[in-house]
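Heads up, one of the protein chains got dropped from this complex, but the rest are sitting where they should.
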Amino acid sequence: MSDIIRRDPRAEWIVRNRLHPLHLSLVKSQQGDVRGPSGLLRKNVRDVGFIGPNGIKRIDRANLLTVDTTTRRSASKDTQTARPLHVVEQADFYIMVVADMVGGRLTAHDKDLLGQAHRLVVQYSDVNSQCCGAVALVCFGQIKDDQLGLSGVDRLFHLEDTVYDGFSPEARLGALQQIESQYQPLHWLFPDSVHGGADLACRFSARIGERLAAHVWQLDREQCLSRGASGSMDIKRATPRIVTLLEECADPIEDTQHQALPMVLEPMAVPSARLKEKGQMAVDASAVPLAEAEFILSAGNGIHNWAQFHATATALGATEGASRVAVDEGFMPRARQVGASGTWVTARVYVAVGISGAIQHMQGIGQCDKVIAINTDAGCDMVKRADLAVIADSDALLMALASLVEQHQLAKHAEQIHGENSNAA
Amino acid sequence: MMLDWLPPTLIGVLLVLAGVGAIRRINLWRAGQAEEVAILAGLMAMPTRYLHDLHHVVDRDKYISRTHVATGGGFVLAMALIVLVHVFGVNNTLLAWALMAALVMMFCGALFVFKRRLNPPSRLSKGPWMRLPKSLLTFSVTFFVLTLPAAGILPDGTGRWVFTLVLSALILLSLSEVLLGMTWGGPMKHAFAGALHLAFHRRSERFGGGRSTGLKPVLFSDNDAVNKVHGVAKPSDFKWNQLLGFDACVQCGRCEAVCPAFAAGQPLNPKKLIQDMVVGFAGGSDAQYAGSPYPDGKGGVQEVGYAKGGADQIITDGLIHPDTLWSCTTCRACVEECPMMIEHVDAIVDMRRFLTLEKGDTPNKGAQVLENIIATDNPNGHSPESRTYWAADQNLALMKDVKKAEVLFWVSDGAFDMRSQRILRAFVTLLKAAKVDVAILGDEERDSGDVARRLGDDATFQSLAKRNLATLSQYRFSTLVTTDPHAFHCLKNEYGDFGSTALDGVEVLHHTTFLNRLVKEGRLRLDTFKGGKVTYHDPCYLGRYNGEYEAPRELLASLGIDIAEMERSAFRSRCCGGGGGAPITDIPGERRIADMRMEDVVSTGAEMVAVGCQQCTAMLEGVVEPRPVVKDIAEILVGQLVEEVH
């Protein structure tokens, strides 16, 4: 959206038409502020609403009929300006949030942590109202998120250097130590994630010799509740300085915006790396163990064209599964069997192609979130269980699906190239 | 030139050589482990065991049983008389006539053996076995001629030395087969080893109409046992009388004909397995084997001649591929059918024990299932606290609360499977309708240990058995009923080895037996069944393992059902493929056993197949539709139950 001021012919027409129910309000709004004799801003309390079609005055509280001023701006700008700015003039203490920043963007987990950090700041301020704290985000590498302030970042430690690229826990640990010695934050919050958050937290805790609380899911100024013994126990203890937090520990910031002021670090010596990254290896999605797969395309008796099924699974990036019959017939290896006598899967999305749904199979997919059925029999159990069922021949449907994915990929690829070109420009 | 001394000398020398061979053979068996056997009582009982038990099995094929009586009986009689007449020179015309009569009988039998060998079915071994009828005929003719002078038909000294020489050559030929072959490893070996095998059988309870089907436990308790190999790694790890049993095989291939795994093209042939065991303890290779080889699981066969073994060589290193052992469904069809009463299943499980306990090499999902059983007491790793979820709406008394009940319902692991739960609910409904004082163990129940034991993990089986027995011993009940024939078999036949009194005086019953009693007592009012044609599938662990063929049939008959019996039913019932952990180890074959069984069902034209086992239900229902409906007998009964109106 651009900032170009546009004409609104309809509004102009209403202003001209004195009989239009919105005429008065529109004229008023275009007149601008009315100031009283003393220079105070005045508001005409009777000047609300409009006369409805049957002559009765109506007040449109839901703003259903409101027309904006003659100018319209982009929607995002509007919501942005709608949020009040939370300003921290001088921070007396800091709560550090070390973000995962997967792909240069805050993850939902990171945002939850920022929300948690602000709750801590509020709790500390309640105790000592003179004190004023700031939530500082520590992030490494390139940032693609340009709205960090909207997620609740008061201060930003942005460490952008080649030493922090990719897998570099030792360099990152060095930076955290530097922040620690320079700012002595009140708390360090890390996401308890596989993206490096938990690893960095453990390194940091071991380095500065302070015990952390791991897998915390409830946290306040004094106490925290952490999951222990592979999620089977809750441990309540005094909140330590270093905490790794589970997802959804607190609500993310949604009502305020923050300054996201960049902070500077004194130059530091980068430790020599004993771990050296040699790059990433591409791994086949279909090799992912069935029990851990997030997205499964599963084949049953209704599949006739197996080559096409495999091709579709590859195109979708889905892990392949199979019903017992398909395995018995020898079309799929036993390790791919889903169901009570095969693997109990936990996929978020399960697409069952040509599987009518024997009771043992349904048991195996009990924990799946979304089930999509593709079947020719509308009365089968799988269709009854499915969130979305399609009554069609699997061959034609898989072909259509594969071509859709292909188009999608092409479009995305084109966009990427375009993006890179414009960046270069 | 008189050569009269030649035939007796030849016979004598060959007898001595046979004796040497016998000692040598006995020493081969003695390489096995010690096992307590009542030697004298066994030898005394041997003739009865032969004439009654063995003949009973052979007699299922009238042709061969009569042939065998003639040939075998004639030979034994003839051999005894030959020793008297020709070796010791007892000059008695009567004896000579008797000998000639025996030889004629044997000749007639041998003719029928010869006839069968003209176009032998594929289950029969060829090779030296093709030669046997000819040798038998030669034997009877030769000695018949040799005895003619003694009987006074021909004068002494008839013929010249050429004639005697020819006769001596024939004696050498035929006696080599029947005497030397007996102890040095020819087809006639079955007579010698078979007789001793009957005398020293490891399961003497099987004779005289008894039944012995429970597996023998592995010893873990004493310290010596810890350092010994568990299960059978080498042929010498078998008990000596097991080795003797292998030697008794006649290679008739009846086991091969009934083996579901062999029919499905899985790499198992019970006959070849037993012959491989013989190769194992006698040393050498299987090049001499002339029967059907193991299938290769892909529609072809494994080539014979490459398997090598020795008494102290690991069996699964070169003699037998582990897949052969894991193909077995432990259905006992081979044991039931074996005329020599060889225990194939015992041997297979013994070798599986080595693979699981010592090598940790249970194939496919075996390892995972065992780990689940160890950690959660059920094969699928469900929470032990969820064992009673199925009964949430059943209002069943828990033993924990009531302490005593008339009947304890052993629920088994079907509690975790939604299909099996339908059977459980049906049975509970019937129990309630009959107002039976019943209770369940609830979460205190554990897996019976059946799967663990058949997969070779006897440690886990024993641990489960002991804990289950400890639980059972806390409560008082007179009858234990279960819907699962596998649990039924364990509880009834295998839990007795652990020195617990928990099941003393308790009648362990399968639900079909129990329901049959209720129906007979008039405690269940049932409508006539008006559905279509029904057939009944005998579960192996109910039928062959426990001999219960009648109760399910009587129950169905009480509903007015005239069972359309399958060709293979009752003790010849074909396995569903679900036993012995076979669905878990999942050895690939050409076809599926369940599909073959369903074909049996379809060929009767039945619209419904009644079953008495949740495992069979699951396997048969796994056959792709359209197929007949599969229902447990309890489910069929519930459908016909007349609810009393109050």
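Letters A and B mark the chains in the order given here, with residues in each chain numbered from 1 onward.
Simple rule for what comes next: a residue touches a chain if its C-beta (ideal position, glycine included) is under 8 Å from a C-beta of that chain, and two chains touch if they have at least 3 such contacts.
In this text, contacts and distances are computed from a predicted model.
Chemist: I want to check something: the complex is missing a chain, and I'd like its UniProt protein name from "Amino acid ABC transporter ATP-binding protein", "Sulfurtransferase complex subunit TusC", "Electron transfer flavoprotein subunit beta" or "Circadian clock protein KaiB".
Modeler: Missing chain, per its UniProt entry: "Electron transfer flavoprotein subunit beta".
Chemist: Which one touches the absent chain: A:Arg58, A:Arg105 or A:His195?
Modeler: A:His195
Chemist: Which residue among B:Val229, B:Ala287, B:Ala470 or B:Val642 touches the omitted chain?
Modeler: The one listed residue touching the chain not shown is B:Val229.
Chemist: Of the listed residues B:Gly89, B:Gly360, B:Gly499 or B:Gly522, which contacts the missing chain in the full complex?
Modeler: B:Gly360
Chemist: Touching the hidden chain in the full complex, which residues of subunit B are there? Just list them.
Modeler: So the residues of subunit B touching the missing chain come out as 220, 226-227, 229-230, 356-362, 366-367, 370-371, 374-377, 381-384, 457, 459-460.
Chemist: Spell out, residue by residue, where the missing chain touches subunit A.
Modeler: 61-64, 166-167, 169-170, 194-195, 198-199, 202-203, 205-207, 211-215, 217, 226-238, 246, 248, 251, 254, 274-285, 287-288, 292, 294-295, 316-318, 348-349, 351, 369-370, 372, 374, 378, 383-393, 396-397, 400-401, 404-405, 408
Rule of thumb we're sticking to: only the chains that are shown with their structure count from here on.
Chemist: Can you tell me which positions in subunit B touch subunit A when the two form their complex?
Modeler: Residues 364-365, 380, 417-419, 583, 586, 588, 592, 618, 621-622, 624.
Chemist: Residues of subunit A touching subunit B in their complex?
Modeler: Subunit A residues touching subunit B: 301, 324-325, 328, 330, 334, 340-341, 344, 358-360, 362-363.
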